[in-house]
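One chain of protein is taken out of this complex; the other chains stay put.
To keep things simple, chains are lettered A and B as they appear, and every chain counts its residues starting from 1.
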Amino acid sequence: MSDPRTDPDLERVLPVLEAVRAGAPLVHCITATVSMSLVADGLLAAGARPMMTETLAEAPVVTTLADALLINLGTLSTDAMDAIPATVDVATRQERPWVLDPTAIGIAPVRTPLARELLASRPTVVRGNASEVLTLAGHDGGGRGADSTARVEAAEAAARQVAGRTGGAVAVSGEVDLLLDGTRTARLARGSALLPRVTGTGCLLGALTAACASMVEDSWEAALAATTWMALAGERAAERATGPGSFRMHLLDALDEIGR
Amino acid sequence: MSDPRTDPDLERVLPVLEAVRAGAPLVHCITATVSMSLVADGLLAAGARPMMTETLAEAPVVTTLADALLINLGTLSTDAMDAIPATVDVATRQERPWVLDPTAIGIAPVRTPLARELLASRPTVVRGNASEVLTLAGHDGGGRGADSTARVEAAEAAARQVAGRTGGAVAVSGEVDLLLDGTRTARLARGSALLPRVTGTGCLLGALTAACASMVEDSWEAALAATTWMALAGERAAERATGPGSFRMHLLDALDEIGR
Partner (left out) sequence: MSDPRTDPDLERVLPVLEAVRAGAPLVHCITATVSMSLVADGLLAAGARPMMTETLAEAPVVTTLADALLINLGTLSTDAMDAIPATVDVATRQERPWVLDPTAIGIAPVRTPLARELLASRPTVVRGNASEVLTLAGHDGGGRGADSTARVEAAEAAARQVAGRTGGAVAVSGEVDLLLDGTRTARLARGSALLPRVTGTGCLLGALTAACASMVEDSWEAALAATTWMALAGERAAERATGPGSFRMHLLDALDEIGR
């Protein structure tokens, strides 16, 4: 398992993993408070470096140092609400890749229009579950909190609409992950049922996608590499785990190990 | 241990655990920043689903989706201060159960009067340590930070006063947990000395109580089930742990296992 000589999914993306480990990109994250720790530890385990400041006074300025930016709407504090537009502006002006993770959009009255407006700043990759991608495209996604009530295949047309607007890649997470841009589509049936039983694994995938996108020009390749990395780490962690608590720990070890 | 055929404490509450696992209730949590991750991972391990948004603009609206609400005053950011009254209003208008965890009240000048005012909204369950329950009832609880300096038995009269005002249940955590409402009293001498050595286990117990309260009508039953679940998971984790770090991990695994 997860040996590049025998695992073609890993073989396909291994150069991206190696580039992240060699480049140690600095990823600025405005993300859900509840998952900050997993996101930061996951980036470090993968060989990248996290930064997390979310005030209007500081986030845009420190983003000038960053190699990539993650905007995750998971908690959306008042500080984050105020800082996100200006921080995204810095990333786009400096032509740094940035990832939009429209966590839990739906009935939430601030993040839902904010996520749609942010599409105009053309995120390099949009990553979400099926409900979130449907909602982002203007449909009724039916999400409840951070959970998807829709299946990935139901969001494929919506994902294409989003990709059409941004010109970048869209990654829809689910039992079978869907990755597409204007010309290519991949499906990945890997990972573990324990991944959604740990808070913030989706947020971490968004951050890892930003790290990969800072190392390769092709945003679809970056999204595919991050999704594969996370899925294979999830498989390895599941082999070792006795429950969701030990899975979380092994997941971080496995992010460090996959493909070495 | 923790086998329903041989553990009468577990046998008594097992239907509630099974209902949470079957129902996967959505629990909206406004809780201490420091323990958000444990609270969310603990809810997921127990089979429930967490949501965590704490702005006035979004928390009341997303609470309309929730099956239960936890209000924990542990950090009490400006966002949370602003959002709590309106969010509690949504829960009570929609007749959703809600749990008040008056963490670290005492000399703190905002949370202490806020906790007392919230009693008028009749929390389904109040959960705290002895110092917090004494303070909530208007006595000098003598708390220092999140720690209790009073013993559970010293807070029994105060717990009855609080239950008299809310009409709900009160759970006082300590070496011997006390659970009472207007007519019933239970004491539970289970758990592990490692539980207070991990940040947020009390907050998680509050969240688990909210999850249980969304699945059974009887708030005292819900509080007893959550307290027992946590205590038995603590016992199992302590058998496996070599210190507080490994205990935290095993606790999450054990929440997933107890009673299966």
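Keep in mind that, in the parts below, contacts are C-beta pairs under 8 Å (C-beta built on N, C-alpha and C of every residue); 3 or more make two chains touch, one makes a residue touch a chain.
Since the structure is predicted, the reported quantities are computational estimates derived from the model, not experimental observations.
K.L.:
Return the single residue from B:Ala146, B:Ala171 or B:Ala223 that touches the missing chain.
P.N.:
Reading the full complex, the residue touching the unseen chain is B:Ala146.
K.L.:
Among A:Arg127, A:Arg144, A:Arg197 or A:Arg248, which one is in touch with the chain left out?
P.N.:
Only one listed residue reaches the unshown chain, and that is A:Arg248.
K.L.:
Contact with the hidden chain only, please: which chain A residues?
P.N.:
Within chain A, the residues touching the omitted chain are 26, 28, 33, 36-37, 40-41, 44-45, 49-55, 57-58, 61-62, 64-66, 77-79, 248-254, 256-257.
K.L.:
On chain B, where is the contact patch with the chain that was removed from view?
P.N.:
Those residues of chain B that touch the unshown chain are 32-35, 37-38, 74-78, 81, 104, 107-111, 144-147, 196-200, 241-246, 248-249.
One rule holds in what follows: only the chains that are shown with their structure count from here on.
K.L.:
What's the distance between the Cα centroids of chain A and chain B, rounded to whole Å?
P.N.:
It comes to 32 Å between the two C-alpha centres.
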